[in-house]
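The complex appears here minus one protein chain, its other protein chains still in place.
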Amino acid sequence: MDWLNALIVLANFVVVPALTYGSQLALGALGVTLVYGILRFSNFAHGDTMAFGTMATILATWALQSLGMSFGALPTALLALPFGIIGTALYLLATDRLIYRFYRRQRAKPIVLVIVSAGVMFFTNGLVRFIIGPGDRNFADGERFIVTAREFKEMTGLSEGLAIKTTQGITVLTAIVVVALLFWFLNRTRTGKSLRAYSDNEDLALLSGIDPERVVIVTWLIVAALATIAGTLYGLDKTFKPFIYFQLLLPLFAAAVIGGLGNPLGAIVGGFIVAFAEVTVTYAWKKVLGYTLPDDIVPSGLVQLLSTDYKVAVSFSILVLVLLFRPTGLFRGQSL
Amino acid sequence: MSEPFLVGENLTGGYGSADILHGCTIAVDKGEIAVIVGPNGAGKSTAMKALFGMLVLRKGGVRLEGRSIDELSPSQRVMNGMGFVPQTSNVFPSMTVEENLEMGAFIRRDDCNDTMTEVFDLFPILKEKRKQPAGQLSGGQRQQVAVGRALMTRPKALMLDEPTAGVSPIVMDELFDRIIEVAAMGIPILMVEQNARQALAIADHGYVLVQGRNAFSGSGAALLADDEVRKSFLGG
Partner (left out) sequence: MAGTASEHVTLRAVLLAVTIVVLLLLTGYLQSWNTALVILDMGLISAVMALGVNLQWGLAGLFNVGIMGFVALGGLATVLVSMPPTTAAWSAGGGRAILAILAGAATIAAALFVWRRIPGGAARGFAVFAVLLIGFVLYRWLLDPAVDAIESVNPAGTGYLGGLGLPILLSWPVGGLLAAGAAWMIGKTALGLRSDYLAIATLGISEIVIAILKNEDWLSRGVKNVVGLPRPVPYEVNLQSDPAFVAKASELGLNPVMASTLTVKLAYAGLFAVVLIILLLLAQRALHSPWGRMMRAIRDNETAASAMGKHVTARHLQVFILGSAICGIGGAMLTTLDGQLTPGTYQPLRFTFLIWIMVIVGGSGNNIGAVLGGFLIWFLWVQVEPIGHWLMSLITSGMADGSALKAHLLASAAHMRLMTMGVILLLVFRFSPRGLVPER
C-alpha cells in the first residue's frame, strides 16, 4: 500500500481539477443565484453572459498584447479583466433597460422572464459567435505551470507527480478574493444590505425607501463582474469556445439549486459539490486503487463510474435528486 | 379647534370597481392613540391603506400637518414622516434584528445609532436578540421588530395594522404598553385592531367602522361605556 503515491494521484487528477472547476462553477452559480434571489427569475442567459464576458476580456487582452503589454508570469487576461467587466456590465444594463425592465414593471409571471432570458441567451450566443467566431481561442499566456509534474517528482522523490497549472492557482485565489469581497459587500455595506432586504421582502423594502431601480442596477453590475471573472477563469484554464458556455448552464443551475436558489453561500457550496461529483464520478480510479489495495483484488477495468461523455448526467442527476428530495436546497433558498 | 395632525376625510374608494369605503373620516392628533375597530370586512385595514396611499380614492383626501398628501406614493409618504407597520410580512426574515432596524432607517443619511438605542430601550428583548435573524423570533418579538423598524425613521405619525394579530394575551398587553410609551414620546398613533375591548381601553379616540362608514366615534372610554357599541361589537 503506497498511500503517498495514491494521495498524489488523487490530488493531481481529482482534487486539484475539482477545486478549480468548483471555483469556476461557484462564481458562475453566484451570478445565477443573485439574479434569482433579487430579480426573481432563472436567468437562462447566464452561460452566454459568461461567454460574452470572456469574449470581451479576450478582445481586451489582444489589444493589450498588441500594445506590447504583458503580465509577466501571469496571463495578460487578468489585466484585461476590468475592461471585460465594464463591457459586460454595459451589455447587461442594456438588456435590462431594453428587455427585462418592461416585464418587471408589469410584475409578469416568473416563467415569462425565463422565456425572455432564453431569447436573450439565443441572441447573445449568436452575437458572441458573430464577433469572435465559433472556433477555439486559446488566450492564456505567461507561465503555464506553478509546479510541473517532473519538478514535483524531483522535489519529493515520489514516482507520481503533481502538476499545478498557473491557471488553476489563479482560479482558486481569485475565487477566494471575489467571494470575500462579495460577502463583505452584502453584509457590511448599506447598498449590499439593501439588496438582501429587497430579496427578502420586496414590499417592505419599497416601504423602507429602498430604490428598486438602484437595486436592479447594482445587481446587474455584480452579475457582470461574476460572470466575466468566472468565464475568463474557465476559458484560461481550458479554452474559449462559444458553445461550451451553454453546456455550463446545467451544472450552474444544478449548483445553485442544490445550495438553495437565492442563497449565495449555497451557490458556492453547490458549485463545489457539483464539481467534485462530476470529477470523481468520471474519474478512472484504477490507478489509485492500484496503490491502495493489495494487488490481487485490484479490478481489471478502468473503474470509471461513468464515462466522461456522460458528465452532463452527473449534474442532471444531482438536480433531479435535489428536486425529488429537497427542492429548497441545502440552505433553504426560495423554491416556491 | 386646530386641525388634527393626520386626517383622512370623507374617504371613498376601493381596490377595483366596487367601493369599500363610503365617506369615512379618521383623524389622530399629536401624542394621541386613535383606534379603528369594527367587524370583519368593515374596511378597517382598507381605511389605513387609504391613508397610506395604497388605494385609489374616488372621493375625499388625506392631510398631514394640514397639507394634502394625496399625490404622494407610499414610499414618498414614508419619507415625509409616515411610518407604517403592515399586518403580515413586516420584517426581513433572513436579516438580523439589528439589520432590520438599519433597514428601517434606510432613508436617513445621518447617524441613526441614537435612534437605535431608543428603540432598544423601548424593546429590551430586541437588544438581547440583536444578532438573531428576525425570522427565528417568536410572533410577539417579530411584531416588536416590525414596530421598531418603523420607529427608526423618527416618524411624525405611526400606523399599525392589527399589531396584536395572532399573539398571546400577555404579549398583547406588553405590546400595548409599548405603544402607549411611543405615544408618550409625542408621536400620534393610528391603529387598526381586532381586539376591540383592549384597544379601546388605551385609545384616546376610537372609530367604529361598519361597511366602510363611521358608525360610532368618540373617546375610547366613551365607546367602551356605550351600551350599543358594547352589545354589537364588544360582546356585551
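Each chain carries a letter (A and B) given by its place in the written order, and its residues are counted from 1.
Following the convention adopted for this analysis, a contact is a pair of C-beta atoms (placed from the backbone, for glycine too) under 8 Å apart; a residue touches a chain by one contact, two chains touch by 3 or more.
All values derive from a computational prediction rather than experimental measurement.
Although it is not drawn, the missing chain touches A when the whole complex is taken into account. Contact with the undisplayed chain is limited, among A:59, A:79, A:93 or A:127, to A:127.
Touching the chain that is not shown, out of A:11, A:217 or A:313: A:313 (per the contact rule at the top). Taking the complete complex into account, A:323 is the one of A:93, A:265 or A:323 that touches the chain left out.
Touch with the hidden chain on the side of subunit A covers residues 36, 41-42, 44, 99, 102, 109-111, 114-116, 118-127, 129-130, 133-134, 243, 246-247, 249-250, 253, 257, 301, 305, 307, 309-310, 312-313, 315-316, 319-320, 323-325, 327, 335-336.
Here is the rule we use: only the chains that are shown with their structure count from here on.
Partner subunit B is touched in their complex by these residues of subunit A: 190, 193-194, 196-197, 200-201, 203-210. Contact residues on subunit B toward subunit A in their complex (touch as defined above): 74-75, 78-79, 84, 86, 89-95, 99, 102-104, 106-107, 149, 153.
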